[in-house]
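Structure, as structure tokens:
Missing here: one protein chain of the complex. Every other protein chain is in place.
Our next item is subunit A:
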């Protein structure tokens, strides 16, 4: 007997086509907003001369984490500048920062809501599992019909891919607040809002920051992959090196990604520690 194949892929494509045509106004709006945001951020960072931005970042590192990170950051950025990868690096940084901001803005309220409502928690957790285990490349495909080739699609895929840890850690952080402290807040007659802002959020902040750190790291890895759908930056340098079979160029761009990753990671971790 021939069991007919379930046309799962057809359904999804149908759904996506329907979404693109029905909600083109929405997608166009998102697209314009995102593009403007990226451009402004990118132009801002580009407008600064290399040495000035390098100095500023080193200063920030020194302020937050001390001399060692400041020296490391300066040396790493100087190397990138020297390799002529400054502009792609800035483009990548822009994408990462913008995608992270969007992801966090969505993740915080969702994470808080999931922490406070068991029902929502049960709904959201499988969705997060889905988002995280789906191969990252797959998000790139529907991004194109929605937003076309380019940075906006990259941001869309990156936000979806990098958001789960921020949601998870926010939920975890709030749920980890000791029961006695919640009881104490309740016993003194705190409203839900007071409890959230005076007790739950401050106490979960270190965990939330760890989640944001994870989100940044995932965003960085995705932004590089997103070069395949036309995102600018270090990823496209790597992509070009692959197509031309030039391992030297590929590694140079790859090292620049590593430097950027380490810089962002140490910086956000130190942010977390000083808050504690």
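We adopt the following convention: a contact is a pair of C-beta atoms (placed from the backbone, for glycine too) under 8 Å apart; a residue touches a chain by one contact, two chains touch by 3 or more; residues count from 1.
Criterion: contacts and distances are computed from a predicted model.
J.: Assuming one chain is omitted from the figure, identify its UniProt name from "Quaternary amine transport ATP-binding protein", "Cellulose synthase catalytic subunit [UDP-forming]", "Sarcosine oxidase subunit delta" or "ABC transporter permease".
T.: "Quaternary amine transport ATP-binding protein"
J.: Of the residues A:54, A:199 or A:253, which one touches the chain left out of the display?
T.: Checking each option in A:54, A:199 or A:253, the one touching the absent chain turns out to be A:199.
J.: Kindly state which of the options A:48, A:105, A:149 or A:184 is in contact with the chain not pictured.
T.: Of the listed residues, the one touching the omitted chain is A:184.
J.: For subunit A, which residues lie in contact with the unshown chain of the complex?
T.: Touching the missing chain: residues 178, 180-181, 183-191, 194, 198-199, 202-203.
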